[in-house]
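Let me begin by handing over the structure; questions about it come next.
Of the protein chains in this complex, one is absent; all others appear in place.
Think of it as A and B in the order they're written, each chain with its own count starting at 1.
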Amino acid sequence: MIGIVDYGMGNLLSVKNILDYLGEDNFVCHDPGDLARADRIILPGIGGFPDCVRALHENGFVAALNEAVLTQKKPIMGICLGMQVMARCGHEFEKVAGLGWFDAEVVNINTVNDRIKIPNVGWEEIQLNKNSPLFKRLPAKSDFYLVHSFFMKFDDDNAPEIDASYEVEGVKITAAVRKGNIFATQFHPEKSSDLGMTIMENFIDWQPAI
Amino acid sequence: MENLIRCTKCVLPETHETIMFDDAGACNICRNVEYKQTQINWDEKKLEFDELIEDYRGKGDYDCLVPFSGGKDSVWTLYYLVKVCKLKPLVVRFDHGFLRPNLDENTKRIQRELGVDFHHFTPNWKVAQKLMLQSFLEKGDFCWHCHTGIFSYPMWVAIRYNIPLIVWGEPSSEYTAYYDYEQEEEVDEKRFNRYVNLGINAEDMYYRLNGLVDKRDLLPYSYPPLSELRRIKYRSICLGSYIPWDVKKQVEIIKDELGWQGDTVENVPEQYDYEKIECYMQGVRDYIKYIKRGYTRPSHLASIDIRNSRLSRDEGMDLVEEYEGKRPPSLDLFLDFVGLSEEEFLQIAKSHMVSPHVHDQDAIQDGKKLHDFDEWSRDGAMDRADTLKQLENWHKRKMTV
Partner (left out) sequence: MQFLGSRNDPDDFVLVTTVNFEKIVEMGNPISQAKIFQAQMADELIFIDLSVYKGEYQRAASLEILDKAARNIFLPLTIGGGVGSVEDIRTFLNHGADKVAINTKIIENPDLLRKASLKFGASTVVASIDYRVELDGNRYVYSQAGQAKQSFSPLEWAQECEKLGAGEILLTCINNDGLREGLDIPTIREVSDAVNIPVIAAGGCGLARHFSEGFTEGNADAVSAGTFFCFQDQNIMQTRSHVHNAGVNVRIRT
């Protein structure tokens, strides 16, 4: 049973649609208490980092997510803003603390290269970590759809948590992260046709080593 | 001969669908087949298949469903599943309307040699005729009813008899790049939509025929809804994804062990007596391809042999020059079936030319009649009035060009 977190900012419908298409039982978590019923969790998100964090706090999800993910070790997949919010903090408009699950900060793409047009919209060729269980049955270089101006920048550019990245104008941009039972993608698997669907299937089957 | 860019390894030209050339001028199909020959752990794949079939053995009235034409690939697939895997299949054949006499004999012989339950379905000829003409007009390919029927109809049978495992023959990556060997090619709706149905589903064809057929007439050509297929927990796979496809070896085995007999085929070198022997419209199909793309079956066959080191590229090009560019006698029958004159036929075929190829009708020679030509049924010619109605409708729709 997959729980899709609804905190008022997200592309819930697309996520729900793809899970329905795959025949996977799922439900929308309107309240933090709903997380208890889920075996795995999806955290979608579209919009701004500060708004997202505020919404998560206001809806009481932060404590519930920490409990479900860090204590109960339920597999969780974050998408787009849902990935970014897992960082230590974000620098969109103002510096705001995130969930702190990854040693990284969310920064504007232009701070590492001002020639890149933002938001970066469209399909990109993403280099995948061939050993990641979330990327099995996928070519090492796969195309996915994304829309973003900010990205998760790690203190260490070669941090082991970086599961996928893409290059633009000579700069490496984090495209996916994984640590223990936590997985997240900057791109939208639910908008990336077949290859995206494979990632969803892999997440559904994923048994993280904890 | 026209100066089309051809692969530097095989002889396929730039007008072949999905072809892409790399820096060495080699095509993606050659690369894909190289991958198949060198990168796949076929032992592992075979083990995977052996495990897979155990999930289905003895669980229902039939262990699996095998879509069948009687040609070399489906015969080999059936042989393998019955003789080697010892499975109990339901064999399903969708009759496109042009099965040759030798094929019927082959089929009877195989049914008796192997011992299988056989389900044969022939769709409404009058509907098929209209579909042939319409798809020829729309896509320059008159075989829409056959493509869609062959891939849809067995799925409906699988649903009706509750047979989840459906086993097809060779994967498409042998000939085109719609899929590559790195992926698992499932024979499903995506594949159907990707290239089998020529971009037209039965529901779309209904609008394009503008009242000439009933929605029910198109059922055999409609892919079943995913919900129905999920209900039976369907799994639709290619045997060629699990065992390496080797046409020459497989043909030898089915000839020896089942008495399968090859046949001559219009405008194809005689040594290829195993290729496309099941359909007496094959010559017309090949001719249309030549008009559209500037190459046809001999290029395709030579390329396969080249990739399997049975022919040099020069020998391949010799075959191409000798055998391509000929008018098949079966065209006369096709013109009757759809009610067109030869000029109309040429005009329509030429309207589908794939750039940069340009067809030169003056260079076309006459091809030879086959031995069973007089046995092919010419019944069911289309009424010229009906043809005109469809043509008129088409011209109105096509608007300008």
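Rule of thumb we're sticking to: contacts are C-beta pairs under 8 Å (C-beta built on N, C-alpha and C of every residue); 3 or more make two chains touch, one makes a residue touch a chain.
This one's a predicted model, so the numbers in the text were calculated from it and none came from an experiment.
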Just to verify: which one of B:77, B:197, B:296 or B:330 makes contact with the chain not shown? B:197
Looking at B:56, B:179 or B:274, which makes contact with the chain not pictured? B:179
Residue by residue, what part of chain A touches the chain that was omitted? 11, 13-14, 17-18, 20-21, 46-47, 117, 119, 121-123, 125, 139, 141-143, 145, 147, 190-197
Residue positions on chain B contacting the omitted chain are 14, 17-21, 138-141, 177-180, 183, 189-195, 197-201, 203-205, 207-208, 210-211, 292, 351-352, 354-355, 397-401
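Operating definition for what follows: only the chains that are shown with their structure count from here on.
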Distance between the CA centroids of chain A and chain B (whole Å) is 43
Complex contacts: residues of chain A adjacent to chain B: 23, 137, 139, 194
What does chain B use to touch chain A in their complex? 182-184, 190, 230
